[in-house]
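Heads up, one of the protein chains got dropped from this complex, but the rest are sitting where they should.
Right after this comes chain A.
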Amino acid sequence: MEARPRTSVAGPASKARKKSPYSSWFYLPAAIVYAVLFLVPTVTSFYFSLTRWSIFDSQFIGFDNYVTFFREPALVSGLWHTVVYAVITSGLKVVLGLGLAVLLTSQIIGRGYLRSVVFFPVLVSTIGVGLTFTILMDPEDGLINESLSLLGITGPGWLTDPSYALVSVALVDVWKGVGLATLIYIAGIVSIPQEYFEAARVDGATAWQNFRSIVLPLARPATFTVILLSLIGGLRSFDLIWAMTRGGPGFTSDVIASVIYKQYQAGFYGLSTAGNVVLFLLVTAIIFPLSRYLNSKEVDL
């Protein structure tokens, strides 16, 4: 057993609180793991991105890796694809999630079943989902195009056509992740006080007016959460893209995370780490200002 700490860690400025029963060393085990395996790599990545690196020895080469990264069209397009992918998935999850949540909080038959079936894909292996949809999206034999041809529509080569590949993967991402967005919206809608709806009924509001004037503004915190979570997930997305297209055809569905992996596999550790730093900067440049902006617009119920 540890002896009780005698010194006041809080400092002389704090009030008469001496022997705290909440010892600082409770932080220690988590802090060590977190610092060694998360903070140290994050901080050192800035240095290693400036080197030619083979794990064992590194040679400082200045910004050459970044120059390579931004000169190579295949790598730069990865940056652009990352943003497109994150915006598409995030946007669709907001719209579809809100729609589904409104539907699933209304009086509807089979509500429990519907909630389960929408949510379940969230828990399924991403690689499993990716491989399944790769086969369903097969241009010739795939179920999706076969069904479309029954309706007289010639489906595109979802994953083989360079102009569709990235969007197709993003759609599968939405299929898998919309359940979580729906869940967050349901929690948000359920927490809206009942009085608002009663007042609206007294005023004879239509369902659309209910949605426009009550649900939409008061579910705003949920919207912010969904936007932030899906952007964070979308910007670093790797496994689904890897399972479905491996960045192809060509480099048309490469994102930064898949570039990082490819450069790592090829042995360009410095370049791979530069990709990581670019991703870090992209994520922080988008998420931190956005979360500050969204938090400042928080509404009170």
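Going forward, a contact is a pair of C-beta atoms (placed from the backbone, for glycine too) under 8 Å apart; a residue touches a chain by one contact, two chains touch by 3 or more; residues count from 1.
We take it that contacts and distances are computed from a predicted model.
A chain of this complex does not appear here, and its UniProt-recorded name among "Multisubunit potassium/proton antiporter, PhaE subunit", "Carbohydrate ABC transporter permease", "Succinate dehydrogenase cytochrome b556 subunit" or "NADH-quinone oxidoreductase subunit H" is "Carbohydrate ABC transporter permease". Of the options A:L50, A:L79, A:V169 or A:A222, the residue whose C-beta touches the omitted chain is A:A222. When the missing chain is restored to the complex, the residue among A:F63, A:W80, A:F120 or A:Y293 that touches it is A:F120. Per the touch definition above, the residue from A:L75, A:A170 or A:A243 contacting the chain not shown is A:A243. Hidden from this view is one chain, which touches chain A at 1-2, 4-5, 9-11, 14, 20-24, 26-27, 29-31, 33-34, 36-42, 44-45, 48, 53, 55, 102-103, 105-110, 113-114, 116-129, 131-133, 135-136, 138, 141-143, 146, 175, 180, 183-184, 186-190, 192, 194, 197-198, 200-201, 207, 210, 215, 221-222, 225, 228-229, 232, 235-236, 238-239, 242-243, 257, 260-261, 264, 269, 272-273, 276-277, 279-280, 283-284, 287-288.
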